Each structure stands twice: as C-alpha cells, then as structure tokens.
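In this view, the complex is presented without one of its protein chains, the others remaining in place.
Letters A, B and C mark the chains in the order given here, with residues in each chain numbered from 1 onward.
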C-alpha cells in the first residue's frame, strides 16, 4: 500500500505573516560556452568533441541552411507548395542531435530538419517528401517538411502542436522497459509548451521516471505571438520546478553549450531514468513559414541584432580558430550543397505521385472491404475522366482510359 | 508592436560547468496560525475576525459536517443514490469562502458544499438537488451534490475534472472588464490539477492578468491514488513559479491560516489583477464518495492520525478559548441541525420530479421543432405505458392515461 | 453595395458586433495585433484595445475553457481556433461543457454568448491537418449550434446572427473561399436566420443538399446536369445543428430524389443523418435511394487531394445515377 508521505507526519509549519512567493524567486541563468567571437568563455567547460565529429556537426548545420535557402526560393518560384526554415536554430537542433546516440528516438515539431541531416537523411529523401512523389516514405499524404525515418529513429512529424510531447514520454517509458539503454529527445517550441499536452507529458515523465529529454526551442515567437504574450514567466525552464525535474537553460546558438548540456541530460536520463528539461534560447531568423511575413510583427532591427548571433557563424569561427575548417572549404562545400539540392530537387519534381491505391492503404493494417469498394468506385471514375485527375489517372493503366466498366456507385468517392 | 523582451538584449550568460537544477531548489513551507490545541502559534499573524463572523464560519462548518454524516447514512439506507462528503476539509472550504466578498464567484469541484452552507444555501435547497425533485434548480438532471446557485454566485458543479479552472480564468477576466471589483475563486483537488486544463488556466490567468484565486485542496488522495503517484514534486504550489504567479501553501485544517491567506490573495487579485495560487494541505477523512471504500488503499492508522487534526475540533478549541462558543451550544446546535436535515430530507423525498417537458427544455434557449417532436412522441408513449414510467407519467394529466391519441413515431423517443 | 471577399465580410461583422456591444471580445492564437493568420480580425485590436482583442497562448482547451467562463459571466466571446483541425484539444470543453451548460444548471447559467470561429475544409493542399471538416463530430452534440456560410453575404449575416444568438455557436468558415469568394455585401448591420436552410435554386427532378464550399461545387455539377435536361433543386443547409428538416423534406416530397454532399469522410458524416431522416419522412415518395457524395473514409490526403474531394464530376455522376435509378 503506497501512502502519502505527508499523511502521518505534519508538514513543517511556518508562522508569522502570510508570505506569498511572487513566482520569480528563482532566476534561471543561461549557460553558455562559446563567445560570439568563437572563443570559449573564461572557465567554461567545453565538451570533448573531436575534429571529425565537429566537422560532421558543422556540415549538417551548413547543409540545413543551404537547403532551407534553396527550398524557400523554390517555394517563391511556385515549385513547392509550402516550406519552413530552421534558420537561426541550427546549433540547437544539430547540437542536441549530435549529443545523442544515433539510435535514440527523436520526436520533433517540424522545424528540426537539421537533426535528420545530421543523421544522414539524404537530399533525395528530403525532396521526395517535399514533392510528395512515389518515393516519399509518407506516400505524399502530408504537407512538405513532415518527414519521418524509421531507420534514422526520427518519428514522422505531425502538425498538431504538442501532441508529440506525451508521446515521447510513452516512447521513453517503453525504451526503459526494453532495457536497451536508449532515450527519447523531443523538440518543441515555446509556443507549443502552452498546450495541455505539455503539462501531461512532463508530469507523467517525472512520476513514471521515463528517460526523456524535453528540448524546448525558445525562439521568441509562435508565428506572430511574442513570448510575453505566451507566458508571464521567465521562459519555460521554471516549469521544471513544478515537476521536480532536472532543468537547464542554455544559449541555443552556442553549439558547445547545446552539445554539452544535452550530453549531460542524456546521461541523467539513461543512467537514472529521470526526465530532463532543456530550454535553448534562440531566435527564428526566418519567417514562421512560407505563408508568413514577419515584418507585420517584429522589427528589422531586432532581426539584425540576432543575425549577429548566427550560430553557424559562431561555430565557423571556432572551427577556423582550431584550423578544422577554412573559408575555402566553406565556399566549395556551399557550392556543392547548392548543386546537390538543385539536382535532387529536379529529380524529385519529375517523379510521379504515389498511385491511387495509396489513398486507402495504411488507414488500417489491411484495406477494409468498404475502403476497397470506395477505391474501386474512384478508380472507375478517374478512368472515365482522366483529364480531370491527371495525378490519379497517370497511376492507372493508360489504355483503360475509355473502358466501359464504369460504375455509378458514388460510395464515398 | 510588442516585441520579445530578450530579443535584442542577450540573456545574461553563465559559464563554468553545465549546472542542472534538480527541481527542488525552492522548498515551499506551509503557513500556519492556529496550533492543534486551538491557540495561535507564537508570532503568527491572526486575521481580524469578529465574534459573529467567527460563529458564522463555525456554524457553517458544523452544518456541513452534520449534513454530510446524515446524508451518507441516508445513502447507506438506500434513500439516496450517491453522496460525497467534505469531511476533514471544512476549514479549507468555509474559511476560503468567508474571506471573499459574498458576491465573488465561486467555481467548485464537487466537495465544497461548505461554501454554499456559508453563503446561506438552505437545507431545503440542498435536499431538492439531491433528490432531484421539481424544486431542484437543476431540474433533476444531475447526480446528487451537483449544486448551483445564481443568487449565491456559486457556479453549478460539473463532473469532468479540471474544466472549471480555465472557466474561472475567463469568468474573472470578465469581472475585470466589468470593473465591479469582484474576483473568482476556483476550488479543485490536487488530482484535478494534473489535467491539461489546469496548465491552460494558470498560464492564461498570468498572461491576461485575471483576478482569480486558484484554490487547491491537496487532500492526499484522488480516489485511491496517493499524491506520490499524482506528481513527483513537492505538491502543487511550486508550479506557480512556472507562471510567475503569487503562491502560498497553507495548513488547510487551520481556519485562521486559510482565512488570512485567502483574504490577502483576494487583495492581490482584486487590487492588482493578479492571479494567486493557494495550496491548502488537508486530508479527505471520509471515503471518496458513497461508492468508495478507502480501506483498500490506506491504513486506519493514517486516518486516525488525521482525525486528530480535525479542523472543526481545532476551531472549536479556539472559539471556546475566547468564550465565543461552548459545549452546550455545540450539543444544542448539533441536535437542531440533525433534526433540520432529517425534516428537510423527508420533505424533499416526497416531492415529485420535474415534469416530462424538462427532458427537452434548456438544451437550447428555445425548444427546437425536432425536440418538440421527440417530446410529443415520448409523451404519447408514456401515456400508453404509464406503469412503466411512473415518474414521467405522474407529471402528465392522469385522466389521459388511456387516450387513443397515440402515435407510433419513435422519433428519438 | 460594395464588393468584398469572405474575409472582409467576416471582419466587418466582427467590427460591427464589437462597436455595438462592448461585451463582445475577440481572441485566439495570433488574433491580436497581427489580426489572425488569415487576417479575419485585422484592425480590431487597434480599434477596440488590447483588453477586447488579444492573442492567447497556444492552448485550444484553454481558449474554449476561458470563453466558456467569460460567456457564463455575461460577456460575448468570439474566439478563434486557428484551423478547425486544431479544435479537438478543446473537444471536452465544447462537448461536455459548452453544450451542457444551460441544461445541467437548469438555466441558472448559460454560455449562449459564445461564438467559436474556425476556418475549415480542404482544397488548399493542406493535407491531414489543414483540411478537415469536423462538423459531424459536433452535430452529435445537443446544445451546440453549427453554422457554415457559403459566400461573403451569408458569412456576414450569419456571423452577426451567431454572435447575438442566445445559444453557443460553432461557426465554420470555408477557408478556400476566404479570398476566392467575392460578392456584394451591404455595409450595414443585418442578420440571416439560424436554423433555416436556403433554397438557392428551384427544380423538379432531384434535390441537392450541401453547405459551405460545396455549394459552389454543386452549382458546377448542376450546370452539367441541366445540360442533360435534369431539373435540380439546390439547398444550402447553412445551419447543421439544429438543422432544418422541413425544408429538405418538402423539397424531396416534390422531387422524389436527393443527393447530399460534404467533404468529410462518408462514414458517420452528416449526410448519413440527412439520408436517415429523409428515408423515414419521405419513404413513399422516394424514387431512388438518397445518395451521398463525400470524402473517402481516410484521413485527408495531400498530393491526391483532387481525387479525394467530392467534386462537380462526382456529384454530376450521382445526380445521373439518382435520376436513372
């Protein structure tokens, strides 16, 4: 019988006047390692990152930046329906990923393509998803940027905000039971942290001791809403005190701080089965998405100030300082990346979409009789009007276009 | 244009090693005024309560206790379908209510009948609700103990946990706009505080500066679940730090602490339009409800220890000490109250239920044509089989029992 | 009469309601100074102040819980859910609370002042989560009203009526019409009745029923059918709950045939309710079964959206099947 700890022993009382805490008794500082000049700060404990790993991280950040720029341009040209950039947050996303075991599960919000780049998702794989072609793992069913990879342990993105947070708690709990020494890291924005699912996730993780790292990208905005209208508190970090959870706030544009803090969080999670909250202070340098124009809600001046703090620039300075990178290499690599992005984009654009049958598969493990009837009716309909449905028609045998086998059953089709 | 406060100024950084807070940096003490012997603690600031008010409070606590005992007995006799006791938490509930303006809105969970007793809800009014008779304000539509009173500013109880918490934030925001100097106090259990609605409510209240008092009755259990399985943290109070909200933890069995803290919370809420969280440490002395048997999940010993801390006993000692109450008075009053409860119960039991038409009224402001058709069909049906529907039939004209005007339309009936 | 699009009409309705009654409040995610991601609430914060038009944190259950509380207090909240796909975190507040508030309290308290606006529906390449049509989920919930406009004129008049209606209203706005649908809209205040369907075209061979963006699609199908010599009666349901059975029944008693269309999946969709009711009330008059032209029983897709949607060709086929049964 588990009983309440305070059930027989009275709480230690305090008398005097009623003293209200005002909610900001505990200031949570921001941990930082790398100065903006690329030099480690005095006394800061830098992580132990070797040359190859440092270059892998940097190249992932660079590739993410280049892809983002190109794809936003493609969206502007009307080649792509929608896009979202990671720009400005590459250190937070790639740094956290690099500090994990590659087999740890990552559950992301939508702005974390850098994690996939780091783990080796190819440009082809990105493009296939964005153009929703027949090679897209998601079979063209979701909007661009909703990636997923089973082999890279990256959960398929879902648009509803916050839903992945309690899922991460559950996933991590399963990992603990499986005893495989792995953990889950879940990314979310400071806006998504307002959802009820956030509270559920952190409380359950603390109670059930799940090895999960809650990684909050506090990038200052949720679409147009600044953090002062998202919460009255000093960020998201103080909430950990309400769950008795380990927490740290870090400079999210500082690759070394992100890496080191996540590495340590992972140790706490995996060795002690304790959840950890990390709040990475960063800035969304680009628009919220291709549908957004930030000039309506924030100043150029503010954006400029943050562009100075560009995490890629900061890491480059550190690498160059150590002779692990050079401007020449940078130029070559950028050119290569741009070329690759363009080439893979062209390939992906040209591929046909998934066939008509993918409209009804995967709803259930097996296609139900009713769904098969709906597909049959739809197939007949598309054959009757192939010009009206070029995508669906292209996946059907072209010589049946004028088939007489047309049913008038409109069963859902 | 509202911008992020930390958008142009960089966060004050900290270097060294990454230091994780462990979540219990800030211990929140329990504020207390009255010792268990009924004497104020050394140095404790007692509230300014006059004799009449003190007696009004005490009598409300007593009446609540007596009604609870009698109604639970009535439930055991099969006279009532369901009951829930406030027993052990009368100081928390009545004390908080007494510190408010009688026109402040109270939104309760279900165990706060003491608040209604204090404000003058009569035993008849209680009984009419519990027996769901024609005089029940709720027209017999809800289970027993789901009271509501417009004139006493007590929102009708709803069973789903936590839903009233964001509603209280909204109600209080409306009061602020109305500029009437009133606030809202919302009661909830420590179990309900796990719901997503709790997070929503506190965050929105802090951001939008609503004059609302979040009053958590931490009574140790949510049905069978002890607090250690509800949250890992030291209670609910530390969550306020995550919202930058005023907070205090009090001994919920100490009427003076409850009163004084709520009084002060009300001042903060109404004068500064700031929400406040109060966590009252108390104990549910009775079973969760008439359907529950706590022996399956907690020990007699634990219950006995808390019976020693009975809030009514403690207040009585204080009153007797000041000569504001006596054992004789206590006996007389208890007898009176018991008699009143029994008499009003008998009256209420005998009254007929609301008429058949109340099945379809109040779904919308006006009965829709479709609902009228459903009611007409049902009325005809009940007239055809009056014995099968004694309640419904009794509300219809008895001499139409054998009417031939029977439709066979089963429209929803 | 000025010509405007549906967003402008909605913005005007909100403006009129806020100007007239200072109990009216507009809030939601990005609704404040930005004016909402679709700009339906543009300039309202400027005009009426932060206290009456504001951003909320991202928590739909909180937005609706807060709105319920406000409405019960006597305010008139017009809350926005950024996309109807994100209304589900608020489902409990809507179904267990909003819908039952008046009933459970015996009319001591009510949240009739509440209006919840949300853009809904497909056709914008939005995939699963920017395309859903959730009206049928709420249509099973007595106590709620559900209203859907088909064009700017209707949007303004129905929204004003919804805000002032004594019952809580879910107002779903067909987002693919936001800018695409334009028309003449009077500048002044006017209301269109809730709970009444509108016969938008009279005919004798078959009745077509739809709502929102499907009304345009039906029009295209009807043009094809009229070329076949089929005379179509077209009805915009406008209010999904409580719905106007009589107008539809009267039409079917005349035409003997009915085709109902919506974007949401077929199973459990509101067309089923209409078909069930009509076969009951018009049994001896039906010349062919009530036909449903709907979305597939799948999540809303992305690249094959065109194939998924109940378009004019599918409706035209259904009309022919209904007439040639």
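In this text, a residue touches a chain if its C-beta (ideal position, glycine included) is under 8 Å from a C-beta of that chain, and two chains touch if they have at least 3 such contacts.
Computed from a predicted structure; not experimentally measured.
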* Which shown chains does the chain we cannot see touch? -> A, B, C
* Asked: If the hidden chain were put back, which of A:117, A:155 or A:356 would touch it?
  -> A:155
* Asked: With respect to the chain omitted from the figure, which of A:62, A:84 or A:204 is a touching residue?
  -> A:204
* Asked: Of C:46, C:184 or C:280, which one is in contact with the hidden chain?
  -> C:280
* **Residue ranges of chain C at the interface with the undisplayed chain** => 61, 85, 88-89, 91-92, 95-96, 99-100, 103-104, 128-129, 136-137, 139-143, 241, 264-265, 267-273, 275-277, 279-280, 283, 286, 288-292, 296-299, 325
* Contact footprint on chain B, counting only the chain that is left out -> 81-82, 132-133, 140-143, 146, 158-162, 191-192, 194-197, 222-225, 229-231, 291-292, 296-297, 353-354, 356, 358-360, 363, 370-371, 374, 378, 381-382, 385, 388-389, 391-392, 408-413
* Structure fact -> Hidden partner sits against chain A at residues 1-2, 105, 107, 136-139, 141-142, 146, 148-150, 155-156, 158, 160, 163, 165-175, 177-178, 184, 196-197, 199-201, 203-204, 207-208, 361-366, 368-371
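Just so we're on the same page, only the chains that are shown with their structure count from here on.
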* **Chain whose Cα centroid lies at the greatest distance from that of chain C** => B
* Asked: Which two chains have the most contacts between them?
  -> A-B
* What is the distance in Å between the mean C-alpha positions of chain A and chain C? -> 34
* Structure fact -> So chain C residues touching two or more other chains come to 33, 54, 57, 59, 61-62, 89
* Which chain A residues touch at least two other chains? -> 194-197, 229-231, 297
